[in-house]
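Shown here: the complex without one of its protein chains, the others still in place.
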Amino acid sequence: MGSSTGQIFCITTFGESHGGGLGVVIDGCPPGLPLDLEAVQAELDRRRPGQSDLTSARKEADRVELLSGIFEGRTLGSPIAMLVRNTDADPRAYASFKDLYRPSHADYSTEARYGLRTWMGGGRASARETLGRVAAGAVARQVLTSLTDIEIVAWVDRVADLSAQVDAETVNRAAVDAHPTRCPDPAAAAAMDACIRAARKDGDSVGGVVRAVARGVPAGLGDPVFDKLEADLAGAMLSLPAAKGFESGSGYAGTFMRGSAHNDPFIPGPTPGSVRTATNHSGGIQGGISNGMPITLSVAFKPVATLFQPQQTVDVKGQPAILRAKGRHDPCVLPRAVPLVEAMMALVLCDHLLRLRALRGDAALTHR
Amino acid sequence: MGSSTGQIFCITTFGESHGGGLGVVIDGCPPGLPLDLEAVQAELDRRRPGQSDLTSARKEADRVELLSGIFEGRTLGSPIAMLVRNTDADPRAYASFKDLYRPSHADYSTEARYGLRTWMGGGRASARETLGRVAAGAVARQVLTSLTDIEIVAWVDRVADLSAQVDAETVNRAAVDAHPTRCPDPAAAAAMDACIRAARKDGDSVGGVVRAVARGVPAGLGDPVFDKLEADLAGAMLSLPAAKGFESGSGYAGTFMRGSAHNDPFIPGPTPGSVRTATNHSGGIQGGISNGMPITLSVAFKPVATLFQPQQTVDVKGQPAILRAKGRHDPCVLPRAVPLVEAMMALVLCDHLLRLRALRGDAALTHR
Amino acid sequence: MGSSTGQIFCITTFGESHGGGLGVVIDGCPPGLPLDLEAVQAELDRRRPGQSDLTSARKEADRVELLSGIFEGRTLGSPIAMLVRNTDADPRAYASFKDLYRPSHADYSTEARYGLRTWMGGGRASARETLGRVAAGAVARQVLTSLTDIEIVAWVDRVADLSAQVDAETVNRAAVDAHPTRCPDPAAAAAMDACIRAARKDGDSVGGVVRAVARGVPAGLGDPVFDKLEADLAGAMLSLPAAKGFESGSGYAGTFMRGSAHNDPFIPGPTPGSVRTATNHSGGIQGGISNGMPITLSVAFKPVATLFQPQQTVDVKGQPAILRAKGRHDPCVLPRAVPLVEAMMALVLCDHLLRLRALRGDAALTHR
Partner (left out) sequence: MGSSTGQIFCITTFGESHGGGLGVVIDGCPPGLPLDLEAVQAELDRRRPGQSDLTSARKEADRVELLSGIFEGRTLGSPIAMLVRNTDADPRAYASFKDLYRPSHADYSTEARYGLRTWMGGGRASARETLGRVAAGAVARQVLTSLTDIEIVAWVDRVADLSAQVDAETVNRAAVDAHPTRCPDPAAAAAMDACIRAARKDGDSVGGVVRAVARGVPAGLGDPVFDKLEADLAGAMLSLPAAKGFESGSGYAGTFMRGSAHNDPFIPGPTPGSVRTATNHSGGIQGGISNGMPITLSVAFKPVATLFQPQQTVDVKGQPAILRAKGRHDPCVLPRAVPLVEAMMALVLCDHLLRLRALRGDAALTHR
């Protein structure tokens, strides 16, 4: 059950870092949509390792194969299955810690839950698991584009204590992708770059914060009380590997404000009868429902658990041991987390958009 | 669909601030459990307004009535329905802003979604909606107690910029409930009390942070990838009124650390073959699965949206207007949020415990 | 989990024959619908015992109380909860077989599943459980009427070996309700009446078949492959007490035909470009999707398990015993099953109609 998400635009991912491959089945995609498979591949390419010398040096092709759900270039309304093959990873890299629990990895908890685990790589906890999500997110984005003007942009907003200055109203993907850090503030990006390299040099790792915005979201998305838009976004983001925190709108910073400063006054919007807010501390969501203002959120990612320093741990028999990791790993997950955050945001918004259609039968939400 | 949560221990809440009543239906509660209805009422009493002069002066009895699912004091395995009647609220308190959108409330977004809203109180966005959750959470807690040693404690950890010093390993409910602020650090509690009174005097409001811990949680809870324990906890917490942020374990603070400091070394546990971690930055969850260490989290609550200062807004026709609120409202939601956070935590853990039984048929997880 | 059904128009029923009451929570009802509570009560009155001397002589008021989800007469889009109180049933009627398993009742299997059961009446297996379904079905019907021209009629088509002649294209509720048997063929109704009285005189019971038709169903309802319209209708009908069989369209009779006789030729419909079929062996569903022709189905109901003859059984210790039932029971469930079949049909069609709106955003399926 845990590998599916979404009520109407429902996705199920599968696959581990070993074995035949990874992928996703999308059930509930509206029919008749021209599917741009190149755009799906482009998103997979954005999350792929080896894009720059900041990230892991592994080279994986990660070419997506479409298995079903499309005819003559259009969605049929039947399940869209997509597959990415595993390249033959070298399990010898993992053999030396087959019997050790890597600190702050999922090795121990996985074995506690399932009674066994695959020691050849991280199994289902591997970052490769996100391939299916990114592919599905790219399809969700195309659904959103066909029905609305929604535009989603995520970026690296902080690495360790290095914060960027970014305007959520205007930031775009070109600016984000201009630097390998995926931070659109050039000065901050340069500092982050140095920080990440320093950590790598020390065999260490760093964490940080991704921020994201969705502009052009219609008012009315979100299904109180348990599927409030913030609740579903929070759940989606915390399902990402290494995510440890979530903020909607003003988040934790807002808790330092008084209500008189935090409340967003309503003001007349640009068209007659329309409404907007003067500020957007609410992050585009009030009472768990979108209000038409940009949706803003942040996700905290912990420093990568894989280090190249000796670490204290225990073996599978509970005896003390020292772990010495090998191989090539990202010292900072943030740049590659950007497409993941965007994918999860697209999935949640797409599902809620279709749920709104069920509720309202909304003529405004049909293919254009 | 949005009023249900949980895969196996599945709850559905109903009710608005007006109308016949509010309540919950619990489907999937294990049979044969002696149900302590007084304990359910006690939790409802903890969330009730009017408990101290720090909270709203409204007086509501909020007596719970059991409608089904129990026979001779034991759960039948059939749906447990519980009802709390609305007292006859005075709609005149709301009449003056029937046609105005209250800033940072759900009025506008609700109307955008549903095309109508109840102006007599907050409707489904009212804090009264949480009655059903608290009642269900109290039942979940009894299930947890019958199957495990899980102990859940939440407390007010920060109000505005006033932070408490609390030891998550030892804090207990008696310490939390000792002060009306529900902050177990007496010095901080006194400061918070003054801060809340000052805000009220100004017709203003303040926000803050609730922290919570679950001790004695078995390893193995959480269903990757979308129902990771952190994902479900985050979703549950962000479904609470006024919640704007969530942290698991080290959360945002952890993103300032390097991996070598953040990783939790495994060490031998107290019994032969058992395992624990030397630190607990992971907050008891690794790879989305509990590892047996205390589960720690925080939830950010924004300052209450209802103020007693004139506020800029628009009316339902989009014309500028000034809102002047009346009535009695809490200037700070934090003390009353404590039982809500505990209830949501109990619901998520209970559901995942039963999911683990389905997966493993675990003899260790039967009634004791 | 088993007390909920429907993906979008999702209902959860609760309640046993003892205890505070029975009812239903409807989540996902479209907002803005004027709700006719009298029409809901009228459906409950149709299923009530004591309507004629053919059915049980018990008198229950079964007045429905609306708890939530409505404001100023219209649906809010939030959960609609409805409650029917239990009258104080006399448990002494059941005391004599507290320790016996009634043959072909749910006593034994319930105890096998849950480890306990309520011996004061049938608990969740009581016919009273259907109250919530009928109330929800009446709301579903109002949604269907607001969005489409769908008309649902069920009738008693056979009792024991007495079959009626009924034209599914024209039969209406007035004809069905004209006779206490709910058989619209007067000659057959008279024979059925005598048959049921004869069984009752013998302390025995009889079974039979309810047929139903839904006319005016738009083409396109049904979600292959597991939620084909026939699959959901079959599941809904077999969830009714005493149901043991289901047919869609030609059903079992169709299996005696060759394909050349069974296939339904397509012919031009009444309006240009429209399509219908010359025959309707498919019962309005092809490939699990409605094709615009009337949907026809049948449900087999076994003879009532409660008899007034001594019956062989065992007690809760497995020792042989003789059961001698007392009280007043229906010798034939068929007349009262008619509103149940209609309610389940309305619930399935309503859910699929809203699912179609999610898929297509269909402007034709908005309130009229």
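Should a chain be cited, it is by its letter among A, B and C, assigned in written order, with residues numbered from 1 in that chain.
As a working rule, a residue touches a chain if its C-beta (ideal position, glycine included) is under 8 Å from a C-beta of that chain, and two chains touch if they have at least 3 such contacts.
Quantities reported herein were computed from a predicted structural model and do not represent experimental measurements.
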For the unseen chain, which displayed partners does it touch in the full complex? A, B, C
Give the residue, chosen from C:Leu33, C:Met120, C:Val166 or C:Ala234, that touches the chain omitted from the document. C:Ala234
I'm checking contacts with the chain that's been left out. Which of C:Ala106, C:Ala168 or C:Ala346 qualifies? C:Ala106
For subunit C, which residues lie in contact with the unshown chain of the complex? 1-5, 7, 13, 101, 103-106, 108-110, 112-115, 124-125, 129, 158, 160-161, 199, 202, 204-209, 219-228, 230-239, 241, 243-252, 254-260, 262-269, 272-275, 277-278, 281-283, 285-292, 300-307, 309, 311-314, 317-320, 355-356, 359-360
Chain not shown, touching residues in subunit A: 1-4, 7-8, 10, 12-16, 18-23, 25, 27-28, 31-32, 65-72, 74, 76-81, 83, 113-118, 120, 123-124
At which residues does subunit B meet the chain that is not included here? 7-8, 28, 30-31, 77-78, 147, 224, 354-355, 357-363, 365-367
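Keep in mind that, in the parts below, only the chains that are shown with their structure count from here on.
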Separation of the C-alpha centres, subunit A versus subunit B, in whole Å, is 26
Centre-of-Cα separation between subunit C and subunit A, whole angstrom: 45
Let me have the rounded angstrom distance from the C-alpha centre of subunit B over to the C-alpha centre of subunit C, please. 39
Could you say which residues in subunit B touch two or more other chains, in rising order? 1-4, 7, 13, 113-115, 124
